[in-house]
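This is the structure I want to talk about, given as structure tokens.
Left out: one protein chain. Kept in place: all the others.
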């Protein structure tokens, strides 16, 4: 049975990536493709890499256009999906609505208001199936909040150690480098190729990045106690990819074998998360355009810390691939349907 | 029916790309994976992006290992495939042997000897199905010479105009920029990231590049008369992609509409070659990791020339994708099988 | 004696590069620094690499602010410098006005109107001292039109052959790759890092690029007869640099030694133009941030053409460095003053 999927925000990077994956999904037909200022244009002029959909014309992003599909993926600026989702639900309650934006990720209304400055839209099931118990919560759901790209990387990197009780919940430091597509397609001077090629710079330093409470939420759930992090994102001269270096202090008695064992067990049966053999290190190029996550860890006994490095494609596993993966679970499809692509390297 | 395909040269870029595509091919099972100095190693250590094949171990590249497969793809240094192909043919005459190297492309033994300096290994059917009559020659063949990456781009760019008699066979100038993967995986100082990032440089200037006679061969066949080119390759700071700018003098009376019409007709039914709507220009990023070719042309009436720009991925359509496309034809499979991926952009 | 130099358009790339060079110029004091929408801001916030000028505040770009300096460099959008130059001249006739924009480059009002669509502002001495007789025209001048970046590269590449009568004036083909800074600092979606990193694309194909008539003007002057070119620019994934591949048909009897000799003689005494030893090829990285031009040529006897490749930094020799070089000549300073930096490589 083929499911119809509408994609809103189709002129942006997340929307384009969703369409790229859906175009190759065996159980899906791409329905309405919508945008705001680009409505009426050919998709081929906006997303010239999507040859199989090039002649499709973008429609206006409205509940009327989107309702009636089996699935709607919302790839909109934060703050925009709450009201639209309600309108869609009114028209077609059975539609699976997947919010690729931030609106429905946080459980704490206070955190939402502090970091996003608007009213909290509510909390939807969190689309990170690799967390314990999460597949069960996603099965059959009609609402999915797609995790942020940094949170996907960071939570996957450290959750096994917190779940196994091996890590101190303080002194967690995460430094991550992201490709520029994470900043979206809106033309801003500091994102010009001339500015970003050949250099690196930090941003959102000091705990102010909006993904901070989301990462803490995920790690706190894994740990069963409050986890506090220091998170610093940096902008790297590449279009796609996140490399996170996540480090936490080991609890007394957490020896290297126990540490490695915790990660091995957590991801032994996961199709998309790869704890690499020792001696190999994650590389964002190895997962480009794929839903895979590469991970490696090292115990620094001098410093008493574990250092976990994790790489993924911010647009695929970090956004649209994660959305499709959770969609598959919600619809009862094979979890890997439409996500079988290997990374494009070199 | 599933066809078994062996890949030799699996530790290199062309071999890795062949495996990436074959791993997603619905009618194919990956058989032996072979290499020379890396025999005995895990593929995951050499091609870390190929997660689904990571635990496969490379075998030695010998006829014994390769024979018996339905298909063998040879991704070897030039000069190495002639003898090996003969040995395979002796052991398993029905095997389809696809040479991704240069050995069997040129029809002129003199050209081969002048440009490659060794004995000519013979000529196999040329794996560029978009040329007139070429699909027929590839159907059912047991030998395919995969075109070079620059020749694929250049011949596709200009063949329609020559076939339609619109272009002068002299004064053809082609300047192309290639990503560094075209130079292979052997570690040479001038290919270090430090040397190539952020800069461009030419090489093989003055007609000496080995793809020159191959491009002339293809265009001469299209024109029905001897075509002579000036070809200059340049190295661009990107891992993948070729952008060719190909320009030829228009014959008297070749008006813009006739020119555009010739290209439109040539590629109207082609699945992988896209003459873009006017106003859009090819971009190598739009075809990254895909088998697609983007093309656009302009008539410069002041200069009396047509300028055709064409973009493809040198490892996909330019090598391994072209190989799979021709393999599909030879085996009677749908031409696009295993090649349905869109470009990975941005 | 120290000359005061004002720079307008100081928030852009050309203006920033002028300031970078002037800050290290031994005979110059940086005077007013002006901009339009950024007036009132600290330079350090706009050009954070200019540490020695970081605390300077940008003034409004007006004739009142600019007049009274010994030199004014105008780095403004085309069309903006004509009226402003006239106002400056009225207030301080002795000021040397250097137009880094296009307004005063073309001798043909018809070409100006055809390619720029506005009224021709007049023609100033052309700031390319390496052309025969041009140093004499620049000595003592109070007006300099700084050549475009593509014209600097292209004219330097081919002028020696035309001046020596070795090249046919038709069938000249120039294909050039430029870094993105050539497109300026205005934020446009197609110039985002996400769009340009890792890929190449052409633009202005078919003779429409505004630098076309300027290149033809320079080559026509060198040849003493009308030269017609086909010029195709492409955008490369690098912030700075132009690599031009320029090829022309050789006249009968133009043998390789004569060809090489013509270029050798033309540039033997030039400090900034380097015809490399045979076997070495130009690289834009080798001239990054410097006023140098690297050049190499090859005669393709099969094709009957000379192929000249030339590399420079579009912001330095291609704009601000060329401006300073001509300024030095006009002021009677050593031509290399302030321009002694080597390229920054790797």
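Chains here go by letter, A, B and C, matching the order in which they are written, and residues are numbered from 1 within each.
Rule of thumb we're sticking to: contacts are C-beta pairs under 8 Å (C-beta built on N, C-alpha and C of every residue); 3 or more make two chains touch, one makes a residue touch a chain.
Since we're looking at a predicted model, the values are computed, not measured.
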item	value
Chains in view touching the one left out	A, B, C
Contact residue for the chain not shown (choose from A:4, A:38 or A:234)	A:234
Identified contact with the non-displayed chain, of C:16, C:31, C:82 or C:322	C:16
Chain not shown: contacting residue from B:26, B:193 or B:332	B:193
Interface residues of chain A (partner: the chain not displayed)	171, 173, 175, 177, 192, 194-195, 197-203, 205-208, 228-230, 232, 234, 236-241, 243, 245, 247, 249, 281-286, 288, 296, 298-303, 305, 307, 309, 311, 346
Hidden partner interface residues of chain C, rising order	13, 16, 20, 23-24, 42, 44-45, 47-52, 54, 181, 185, 197-198, 239-240, 274, 276-277, 280, 283, 285-290, 292, 294, 340-346
Sites on chain B contacted by the missing partner chain, in the whole complex	13, 179-181, 183, 185-189, 191-198, 237-239
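The definition used in the following text is that only the chains that are shown with their structure count from here on.
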item	value
When chain A is superposed on chain B by its C-alpha atoms, the rotation angle in degrees, nearest 5	180
Self-contact between copies chain B and chain C, residue sets same or different by half	same
Whole-Å separation of chain centres (CA-atom averages), chain A against chain C	45
Cα-centroid distance, chain B relative to chain C, in whole angstrom	38
Per-residue overlap in chain C, given as positions that touch at least 2 other chains	192, 194-195, 197-198, 237-239
